[in-house]
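With one protein chain removed, the remaining protein chains of the complex are shown where they sit.
Presenting chain A:
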Amino acid sequence: MSTFRIPGKGRVDPSKPVQFTFNDKTYDGFEGDTVASALLASGQHLVGRSFKYHRPRGFLSAGSEEPNALLGIDHGPGRVEPNSRATVVEISQGLKTISQNHWPSLERDVGAINDVLYMLFSAGFYYKTFMWPKSFWNKVYEPIIRGTAGLGKSPTLPDPDIYSSRFAHCDVLVVGAGPAGLAAALEAGRSGAKVLLVDEQAELGGSLLSETDGGIDGLTGWAWLKASVDELAGMANVTLLPRTTAIGYYHQNFVGLCQRITDHLASAPEGTPRERMWKVRAKQVVLAQGAIEKPLVFDGNDRPGVMLASAARTYLNRYGVKVGASPVVVTTHDSAWLAAFDLARAGVKVVAIIDIRPIVPAHLTASASALGIEVLTSWTVTGTKGRLRISSLRAKPIHGSAAQAREFACDTLLMSGGWNPTLHLFSHSQGKLEWREDAQVFLPSKHVEQSRCAGAGNGDFGLARVLAEGAEAGVDAAMDAGFTAKASIYAVNDELDMTGISSRELPTDRNADTAKAFIDFQNDVTAKDIRLAVREGFKSIEHIKRYTTTGMATDQGKTSNINGLAIAADAVQRPVPSVGLTTFRPPYTPTTFGAFAGYNRGRLFDVTRKTSIDAWAEEHGAVFEPVALWRRAWYFPKPGEDMHAAVARECKATRDSLGIFDASTLGKIEIVGPDAAEFLNRMYTNPWSKLQPGRCRYGVLLGEDGFIRDDGVIGRLTHDRFHVTTTTGGAARVLNMMEDYLQTEFPDLKVWLTSTTEQWSVIAINGPNARNLLAPLVEGIDLSEEAFPHMSVGVGRICGVPTRLFRMSFSGERGYEVNVPARYGRAVWEKLIAEGQAYGVTPYGTETMHVLRAEKGYIIVGQDTDGTLTPDDAGLGWAIGKAKPDFVGKRSLARPDMLKTDRKHLVGLLTADPKVVLEEGAQIVLDPNQSVPMTMVGHVTSSYWSVALGRSIALAVIEGGNGRMGETVHIPMPDGTLQAEVTGTVFLDPENTRLSA
């Protein structure tokens, strides 16, 4: 069935046949084939439908710039990837591929109606449609667009592959292994520099693989390629990375490389990563990325069978595949002639070469004549025909009449509009571009990084110049990296000078505004769309691009940007450089999310911090919740209990007798030094000088703007040592802030700060029996009321291990926080559980902790405050050391805005219906009958069911709340408006009698 394969030609291995499927039909190819070359070998050009108009599409190119031939690739369950370019996917035994974007079949696609409704989908279609009535959009347009638009289908299963990543350093990174890149790598490698040579293709060689007419140093191109690659492979200081795409070029020669490791294999050893992301820091970079051929713009330039001339040459010479039996060539550049000659020499009947130029080099016409190819210069192509594949084209003399037009039957049309240097990485590096009017191309100009461009990427064609430039770049890079090198001289034969012109749209005698002359094949943007955008007032290329979507598809306009720009420049009647090129952005080609994620997925996606008591909680059925990076026990349900029941039981047990809680996640900072108290004076609102060793105090930390940043209990162990606690989520932030002030504002203070969060396990014991449990277990601390009252701290031993014991309460009950070295955390916890059985000790989680503290009106910074509350707003004015001359944020508390009476204040809320628990975050209004949108005066910050009170309670921030005590406010919810009374924040035991009960 391989009717288009030419035996003996190409670099594929006929001894290694490979079967794969396309739309469930089996195709044969050889090792070395891409899906594109293998399908073309079977004469299959039609491979997809276009994005907007569902027009039949085939292969435009033979490389990574391909806009049309996007397939779904199926390597097995979970290994499905849409929108893969058939021109770069290598075939492997059993690979499944499917075409996209059609229904019910590739050959008969209902969506092709869009092609008839052409005018409806013109430039700005999306923007215009969004302006239609909302109901029409919701009911009619969106479902239709969703059903038919989009490229490919997303995979549905988790990706079973692994992706790796690594950092690398080298002296010289060479991007692109065509003749220029090879020459550069050879020089740099010979100098002894550490070299990385990367190329996106499966095989190194670049244009040498496709263009077989040049000889180097007496060898054929392929022989020289083999010798060069062998030499490089033999150098210990050179790493060759084929199948590796340099996707982005960042500051200071930091280059991202994505290496594809297993996709081309039918099966890979277990544990082999599919792809590897290299993050390379190179001393010097050589960009030798080559050039991409430009399509020509004319009516019907998108039919299957119409492709770039260079692609036909690649399929022929590299894969041994003739793309058609009766090709016509249309060109503005010499290089397409060489494709025609190669095909003719391989036995293909080339129908004609149509060149837009009036004059072409004589050696080309001579060769054409010798090969029997008809030549038409100063002619143009004005249209093509053929439903699923081109069958004929209409050509005419540019300056002739319609009567002189001729129809050519053909099965392929090979086009060339000249070449564009590949500037993407150079532009990523912020290199400046320069417009060359004569060649109608942008070229690299000023380098910002330690880099250099060589070869076709520099706008230079012709093997001799490319090799010389590559060698020179390699020498320069090696020298700049500190090595000694001298450029080799290459002797090249069969050297032809490549010339050409650039054309916008091809001249036509037909109406250009009905022509389907595509610029961006993937996003279905035509020349007419660009002109329409300009007529509608878009003048900047960045706007034209977004309005028409040209260049915005997954190929990022590799084949379309310059054509689009040139046509836009003509339409706005300004020179190309003043219209400007749109920004190139990484990645160079579509890159998998897996490669970016690397190892950071699943369990390794983020850190989960666990306390030393976490395992006990898990063994005892705790339900967990994430708090900052920690996972914390949320509640401990008994069989049959839901969260509500468990929390109610835990709350009651704690208030009635004894609760135990793992508070180890609290942030802890040890502040030590002769100036420790003075440092705290300057950082916290409270006064610290007079706090006696053995006592502790609740501290409030503000930002310099006067708003609450953090809070916590701080114990003074000795006159120069404080044990500071912070919120669970605030620990690192608070330490950073303290370090900042200590290093930069108060460097005069002798203070040392140490994070001790993970050194201490903290077990909170709350309830009337708290002391009864602890007293027999504690040595060295007198726990009597007189010796160890509320807000005390002592150092001693508990259960035989060292402890810092705090007497404090975040529940309103008699409470202690037992700090023990983390390695003893679980043992002490278990001992306390065992000894606590006598009092019905009940482990509780964060939810019960929240309820207990809310009943007492104790705030949680970050929940009840949001970065706009002052201590006064939060009812913490009492914690301010008013006599202190200064502390962080003090001055801000005297700013006029901070003194206004209508600031939001933290208040309590009691719902009119005690059974209703308000939703946290619910908005509060004063007048429920006002028109929508209502004036919102605050929101609910905390809301719980209180077992102790037999009703719901809530905290809220409300404008001027302190002046609204007893007022009714309203909380509009989807199913009705709720009422609540504004109260103080302390709901239980306002006299604090229970703290010492």
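As a convention for this text, contacts are C-beta pairs under 8 Å (C-beta built on N, C-alpha and C of every residue); 3 or more make two chains touch, one makes a residue touch a chain; residues count from 1.
To be clear about the criterion, contacts and distances are computed from a predicted model.
Enquirer: Which of the following names does UniProt give to the chain that is not shown: "Assimilatory nitrite reductase (NAD(P)H) large subunit", "Transport permease protein", "Sarcosine oxidase subunit delta" or "Amino acid ABC transporter membrane protein, PAAT family"?
Expert: When "Assimilatory nitrite reductase (NAD(P)H) large subunit", "Transport permease protein", "Sarcosine oxidase subunit delta" or "Amino acid ABC transporter membrane protein, PAAT family" are compared with UniProt, the left-out chain turns out to be "Sarcosine oxidase subunit delta".
Enquirer: From the list A:Gly218, A:Gly234, A:Pro896 or A:Gly966, which touches the chain that is not on show?
Expert: Here the residue in touch with the unshown chain is A:Pro896.
Enquirer: Considering the whole complex, which of A:Glu704, A:Glu919 or A:Glu981 touches the chain not shown?
Expert: A:Glu704
Enquirer: For a quick check of understanding: of A:Glu107, A:Asp513, A:Glu739 or A:Glu830, which residue touches the chain that isn't displayed?
Expert: A:Glu739
Enquirer: Among A:Gly347, A:Gly372, A:Gly602 or A:Pro747, which residue is in touch with the absent chain?
Expert: Residue touching the absent chain, from the options given: A:Pro747.
Enquirer: Which parts of chain A are in contact with the chain that was left out?
Expert: Given the touch definition above, chain A has residues 250-252, 254, 279, 281, 430, 448, 704-705, 736, 739-740, 743-745, 747, 885-886, 890-892, 894-896 touching the missing chain.
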